[in-house]
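Sending over a structure as structure tokens; questions will come in a sec.
Other chains of the complex are left out, but the ones given are in their true place.
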Amino acid sequence: MTKKEFTIRSTSPTQFINIDRQVQQILNESGISDGICVVFVPHTTAAVTINENADPDVTHDIIDELNKVIPWADNYAHREGNSAAHIKASLVGASEVILVENGRLVLGTWQSIFFCEFDGPRTRHVYVKVQ
Amino acid sequence: MTKKEFTIRSTSPTQFINIDRQVQQILNESGISDGICVVFVPHTTAAVTINENADPDVTHDIIDELNKVIPWADNYAHREGNSAAHIKASLVGASEVILVENGRLVLGTWQSIFFCEFDGPRTRHVYVKVQ
């Protein structure tokens, strides 16, 4: 299939947004029942990760700890002032690969896919391709 | 091929377990000689990475430094008490993609695939799919 994309709107400087529904919908529309699904974030101050959705405290803790380890201000050279977001983007990563079986994303019981905003609020894009 | 899986049993809170043999065996059974192999961990307090196996001090140092950078206790909100494991899971990542040529995983001289336990000991699953 050709890549599909969807748009999301973050509302905070740092925010994890569950995108399971949008990715599964694109998978449904592809008609592909077996393969792999690539989720790719075409931004350099955002990322994608898989983690727990059941308790929102988990993503809250991930966000807080990343902000502590990679402080927003730390004598960075980049004039735009968002170097911390670029660093977190490289640590978390621009893509995830998820297995597809019987037309479903194969995720563990507690796993959800999260778009990671590190320099919001912004309008963002997510690319999805199933092979 | 449909995904295959295997089970491993971690014995420590934080532990890296070499899974080269299990992944290569699934590749052998698939009969696929050329493509890519996706290794996916369906857990939110574990991950998969590729690093050096020759000297066990390397994974020992990775574990110790990750525990220093992301301390086990740091005023986390998540009541289950394993937020550090969730954070490390997102930093290291839930999947690895490895090239396959002539029926073999194409790894560098010093590379091995490690299951990363961050909240053990537990019984864990690893999914493998070759395309």
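General observations
Residue numbering begins at 1 within each chain, and the chains themselves are lettered A and B in the order written.
Quick note on the criterion: a contact is a pair of C-beta atoms (placed from the backbone, for glycine too) under 8 Å apart; a residue touches a chain by one contact, two chains touch by 3 or more.
No experiment lies behind these values; they were computed from the predicted model shown.
The complex in this file is a homo-oligomer whose displayed part has 2 chains and whose full count of copies is 3.
We take it that only the chains that are shown with their structure count from here on.
For the pair chain A and chain B, the distance between C-alpha centroids works out to 20 Å. Interface residues of chain B, counted against chain A in their complex, comprise 2-3, 38, 40-44, 69-70, 74, 76-80, 83-84, 86-87, 89-91, 93-95, 97, 125, 127, 129, 131. In the complex of the two chains, the chain A residues touching chain B come out as 34-36, 49-52, 55, 57-58, 60-62, 64-66, 68-69, 91-93, 96-99, 101, 106-111, 131.
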